[in-house]
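What follows is a structure written as structure tokens; I'll ask about it next.
Apart from one protein chain that is not included, each protein chain of the complex appears where it belongs.
Note that the chains are named A, B and C in the order they appear, and that numbering of residues resets to 1 at the start of each chain.
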Amino acid sequence: MIAMTGSYSNRVAAIALDSGLLSPAWAGSVASTIVSDESWLQAMVDVEVALVRAQSDAGVVPSAAAKVIEKAAAADRLDLAALAVAARESGNPVVGLVQALTALVASADEDAANYLHRGATSQDIFDTAAMLVAARSVEHTVGELTRVAALLAELADAHRRTPMAGRTLTQHAVPTTFGLKVAGWLVAVMAARERLLAVRAGLPVQLGGAAGTLAAYLEYATASSPPTTGGEAFVDALTSNFARRLGLTEPVVPWHSLRGCVAELGSALALTTGALGKIAVDVLSLARTEVGELAESSGETARGTSSAMPHKRNPVLATMIRSAALQVPPLVTVLSLAQLAEDERAAGVWQSEWQPLRECLRLSGGAAGLACELVAGLEVDATRMASNLAITAGLVVSERLVVVLTPLLGKPQAKALVTKAAVQGAREGTGFSAALLAAPELAGILDAAQLAELMRPDAYLGAADLLVEKALASYRRAAQTHRMASS
Amino acid sequence: MIAMTGSYSNRVAAIALDSGLLSPAWAGSVASTIVSDESWLQAMVDVEVALVRAQSDAGVVPSAAAKVIEKAAAADRLDLAALAVAARESGNPVVGLVQALTALVASADEDAANYLHRGATSQDIFDTAAMLVAARSVEHTVGELTRVAALLAELADAHRRTPMAGRTLTQHAVPTTFGLKVAGWLVAVMAARERLLAVRAGLPVQLGGAAGTLAAYLEYATASSPPTTGGEAFVDALTSNFARRLGLTEPVVPWHSLRGCVAELGSALALTTGALGKIAVDVLSLARTEVGELAESSGETARGTSSAMPHKRNPVLATMIRSAALQVPPLVTVLSLAQLAEDERAAGVWQSEWQPLRECLRLSGGAAGLACELVAGLEVDATRMASNLAITAGLVVSERLVVVLTPLLGKPQAKALVTKAAVQGAREGTGFSAALLAAPELAGILDAAQLAELMRPDAYLGAADLLVEKALASYRRAAQTHRMASS
Amino acid sequence: MIAMTGSYSNRVAAIALDSGLLSPAWAGSVASTIVSDESWLQAMVDVEVALVRAQSDAGVVPSAAAKVIEKAAAADRLDLAALAVAARESGNPVVGLVQALTALVASADEDAANYLHRGATSQDIFDTAAMLVAARSVEHTVGELTRVAALLAELADAHRRTPMAGRTLTQHAVPTTFGLKVAGWLVAVMAARERLLAVRAGLPVQLGGAAGTLAAYLEYATASSPPTTGGEAFVDALTSNFARRLGLTEPVVPWHSLRGCVAELGSALALTTGALGKIAVDVLSLARTEVGELAESSGETARGTSSAMPHKRNPVLATMIRSAALQVPPLVTVLSLAQLAEDERAAGVWQSEWQPLRECLRLSGGAAGLACELVAGLEVDATRMASNLAITAGLVVSERLVVVLTPLLGKPQAKALVTKAAVQGAREGTGFSAALLAAPELAGILDAAQLAELMRPDAYLGAADLLVEKALASYRRAAQTHRMASS
Partner (left out) sequence: MIAMTGSYSNRVAAIALDSGLLSPAWAGSVASTIVSDESWLQAMVDVEVALVRAQSDAGVVPSAAAKVIEKAAAADRLDLAALAVAARESGNPVVGLVQALTALVASADEDAANYLHRGATSQDIFDTAAMLVAARSVEHTVGELTRVAALLAELADAHRRTPMAGRTLTQHAVPTTFGLKVAGWLVAVMAARERLLAVRAGLPVQLGGAAGTLAAYLEYATASSPPTTGGEAFVDALTSNFARRLGLTEPVVPWHSLRGCVAELGSALALTTGALGKIAVDVLSLARTEVGELAESSGETARGTSSAMPHKRNPVLATMIRSAALQVPPLVTVLSLAQLAEDERAAGVWQSEWQPLRECLRLSGGAAGLACELVAGLEVDATRMASNLAITAGLVVSERLVVVLTPLLGKPQAKALVTKAAVQGAREGTGFSAALLAAPELAGILDAAQLAELMRPDAYLGAADLLVEKALASYRRAAQTHRMASS
């Protein structure tokens, strides 16, 4: 613990650190450093600097003063723990930050300090910093998803003809391919990536002043250096300079209590952990001891080994991804409900967004990183897939038999016959196949060889291969588009 | 209660009807009828018909059989209550529906019945029907939002220069305009509308068969009428005919356990109730007895009157909208978590989506309808807004005084002076203005007339008017775009 | 659809019925009828009658008038659909109900109508009715849980020595018994039952009048028949008569905007679906085709059969229970957040509770009923459990070998040796057992027979049997207590 000096309160003795001990899904990850307290503090400093720069660009702040501020304002010269505690005085960390920054700047140049935070309200700084942090985090996550997608595309292609049991409601249904399963993962990951990119592109700066009218910005501009161009041009220039310098967009109006963009960001993050979580639950399902079709990489690390049971290799990556995916949607509820923000700034509603937003960002980013490792090292046991397909001794293609027999017998009759053979074969121990061959209705219609051919699981894969191809084509198009867009 | 016949279970005696008694936000609304059990049943019937039609289009089902099915399959010939209870046998309502429809069709033409539900799995029918219902519901809601937006645009325009107090953390901050507040509502509503339109445009059909490979569709096609064009062409034609007939899109791959699109739909609905809920909480805040700036229409109806207190007129519409907006985000959590669906169909996860999805659709649609009424009848008391602005006797423009005095005194000095005058004026009862005029630092700098002018709230509105104009321009562009798109 | 007459709105054409088509977890269940619109309406009528009766008991309303009201007030004489729609006018269904009831009573006795709803506010009626419905629903659910618990106790006892694999993070860990697993289910079900009973016992009436002061009740009492006993005695008598007549408790103060009891009720319901959901996910896990240790009853019904795949028997009951358990916790979020209810009645917050509360009640009650069926018909395959235990060829008891060898070799050495044998046996195909016997460290320490004995899974069950006994003893005590309490 960091001992606290001063007399804030006799009940406050220390800062409690959270370094991720309870969050293996993001502990030590790049994703977590992007949204750490330090990064958030740095982003707020970046925003204060961009704001004075934007005013200087618009000709209402001397550029010399802006330079002094830019130089003096450095997050690492601030006492993070003290600022965290000071946030209790005003309910947000900006008031204390501005005081500390003002002192830093004033010690270099007293006059320059007058231009810091000029015209601004705390929410302009905090919200813009949050969007800046979110932009950095989302970009990182998109990068991880891009890697995941490339790995999945490769995997889907490699296994486009690897048959496995399709399972519905826990039971073998009909055969599918592992390639098609992976293609589905790919489609979901690409959809989440697409959505993240769209949301990232729309992340706005916040610029409105005390109640969203930009009155103080305008008043300062008029007072210190009357704009020849009129208020409209100044406001436009200010907002656009500010946004451009930070790589964010200009909102139509200030959004102090219009929180849809935060809710949308949250939803996109939940879509992301949803897509990754789907991969995780499938891996967990197929890694079960009795199923054994997938395993996480045994690699060089000790990952997944158990202290008590030497033989055990746990699917740890999938476990952590699922844990992240279970946490994000309820956190997004907080963000979604925060849209119900009364007045020009809602007491407590705004503040409720901060930690859940950070948590969603690091859980989704952390999960994306874990998914890279998971997919890269995934061990696929095609032999086990084949042997599992044989467990039901042909019942897994009973649907096909109904289809084939329908033109010959009629649909209800075909279904009744197949059902009867399934039940009878099980009850009498003769097996499904023998029971079918013994059915008088099939005499002369289906011989043993024909039946055996019909019952080959790998001959009843439908359009699996075609669907894999469609998914890969879609992936290639999207990857191509983004490459062009970013080049 | 509807008495149940038959021997389903001695513990099942009746169907419990939910007609909206506990949900005034949607009771009796068009939005609720679109997603009623009857509508859902009709949609499932529509999907079965479209499926056989699509197979007929692809040349693998006789068009005569398709016509028989289309004619015989009518939701109003089915026993809804019996189907609801029958769903307990298979965990979904499709199995019972197919049995009932088959009997209906068979009674007209035994052979045609063989083509019903051919190749399909329950989830193909249910998911596609859910998307069809969602499409109809979202289109209705978008229509309501369009009306709300038009009303808001008018209101923002009318009040672009009506000053009112900007309130942050429950306290008067600086002046704003009612027009700007409404412009914010408009921007939020348009963003939700935009998102709904995007989500609507992407609502996909479900078509995959038992485990997502389309195997039975292909097998039937080959068995009954070998396609000359090969499997690829058949699958493409089938999916595209099916989607076209229903006004939905073709997914890249079947999404039986890839539920991102449902989660995205849910998020868009939460964005919608969030935007409407923001209007509601603002109306509630401004309708308080002590504030009195807004009131709901007293119109010709008795809406909002109290049985016990004759004088009371409650903001009932805002109340109902807020109640809807509080319910939707947690329901979306269910949809978002349903992405964690293992295997080709996850037992219980898929089923958990249905009622929450319906509830989100009718709450958002209902809230949009209520918002039309609310905005159309909103009574704005500009006089009260002005008198409330005067409550703090000038303190509401203290920010401006700091700004104006900063070039003269320096920023910290200006702020200290204004704070001192505020405190002193309050403590000594002389008022803020008198305290300022008595400050020796301002002698010769600011006279009473200048101060009075500076302290006029309506002279410190910043860029409020400009921001209203930007919001209206953005609205007009979006409205224009959608008009062109839909024409 | 029920056609609506009258001129409510040109946009309202019909009542949308919800009969459970999308909610197989409760469709047609007793649990759903207890909370139906009709039942809720009946409860509100019951409350109005109890209120006038309680006032009559306290001597401030003529008992003749109370009798007239009791006789005339009947839910089945009311137009439910009309009341549902009318609730849109006041935001709650009570205002319309009082009008309709007044008309009914007045048609029998004009004077008696004056005593209906006397002194009351809508929330007194609605909240008390909600508690009444909740009480009936919780009692029903407790009854179902009692049956589930009895079945589980029997099952745990029967399988207290049936070995099966203990599975952690999807992998076989060490052996356990099916009896111990069931004993865990039993403990969880009994804990939920205990909590439901505690919450049921505390369900309070609501009685406060317009703003919670009971002013109108007192005023009417004084006006019509001045109480000789003073206000305190009257208020106490009124509340206690009211509560006694309805089988509910007296709250310390009116709780119009103190919603903790609703939140607690919700939590208890989530605890219930959590306990049942745990059973469901275990059944689903063990019913997987590859595991095959459990199956739902194949009974006489067609439950769980698939339309397309004749061989499939789906675990439908577990599926529906899981679907319920996934929906309840997010719904409880609405109830929990509704504690943030400002003032004496919070606009929209109160209203947001109603439908989520009903949904939680019927999902938990429905799930409890399904769990009875599930447990009663559960098919346990002890042979399959044994053969699955053998899959890892002894690795499932590797922990035991480390324990046994630790005193001989030291803990790190023992663990290293066992791990090495596990890896080597797998790599070289000789098996774990052979690899151990070949280890020079074990020469003279462990012979083949000793090793075989050590590796018997059924010889490494720890305290499983004892734990089952503890669970059964705890169950018997609790069952005994409640029997005495209710006798």
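The definition used in the following text is that a residue touches a chain if its C-beta (ideal position, glycine included) is under 8 Å from a C-beta of that chain, and two chains touch if they have at least 3 such contacts.
Please read these numbers as outputs of a predicted model, since none were measured by experiment.
J.: Where does the absent chain touch, in terms of which shown chains it meets?
T.: Checking the complete complex, the chain left out touches A, B, C.
J.: Determine which one of A:80, A:158 or A:416 touches the chain that has been left out.
T.: Checking the options A:80, A:158 or A:416, the one contacting the hidden chain is A:80.
J.: Out of A:55, A:122, A:141 or A:272, point to the residue that touches the absent chain in the complete complex.
T.: A:122
J.: Of A:323, A:364 or A:424, which one is in contact with the hidden chain?
T.: Considering the complete complex, A:323 is the one touching the chain left out.
J.: Out of B:173, B:214 or B:271, which is the one that touches the chain we can't see?
T.: In the full complex, the listed residue that touches the missing chain is B:173.
J.: Thinking of the whole complex, not just what is shown, which of C:241, C:257, C:314 or C:433 touches the missing chain?
T.: Checking the options C:241, C:257, C:314 or C:433, the one contacting the hidden chain is C:257.
J.: Considering the whole complex rather than only what is displayed, give the residues of chain B touching the chain that is not shown.
T.: On the side of chain B, residues 165, 167-174, 284-285, 287-291, 306, 308-316, 319, 330, 333, 337, 388, 391-392, 395-396, 398-399, 402, 415, 418-419, 422, 432 touch the unshown chain.
J.: Which chain C residues would touch the chain omitted from the figure, given the whole complex?
T.: Touch set of chain C with respect to the missing chain: 91, 113-114, 119, 121, 166-170, 173-177, 180-181, 183-184, 187-188, 191-192, 195, 209-220, 223-224, 231-232, 235, 252-261, 263-264, 267, 270-271, 274-275, 277-278, 280-282, 284-285, 322, 325-326, 328-330, 332-333, 336-337, 339-347, 399-400, 403-404, 406-407, 410-411, 460-464, 466-467, 470-471, 474.
J.: What is the set of chain A residues that contact the non-displayed chain in the whole complex?
T.: Where chain A meets the chain not shown: residues 1-2, 4, 8-9, 11-25, 27-30, 32-41, 80-81, 83-85, 87-95, 98, 117, 120-122, 209-210, 216, 280, 284, 301-309, 314-316, 318-327, 330-331, 333-334, 337-338, 347-352, 354-356, 358-359, 362, 369.
Note that only the chains that are shown with their structure count from here on.
J.: Taking shared residue numbers divided by all residue numbers at the interface, is the value for chain A and chain C over half (same) or under half (different)?
T.: same
J.: Taking the mean of the CA coordinates per chain, how far is chain A from chain C in Å?
T.: That gives a centre separation of 33 Å.
J.: Using the touch rule from the top of the page, what residues of chain B touch 2 or more other chains?
T.: Expected reply: 91, 121, 209-210, 216, 280, 284, 322, 325-326, 330, 333, 337, 347.
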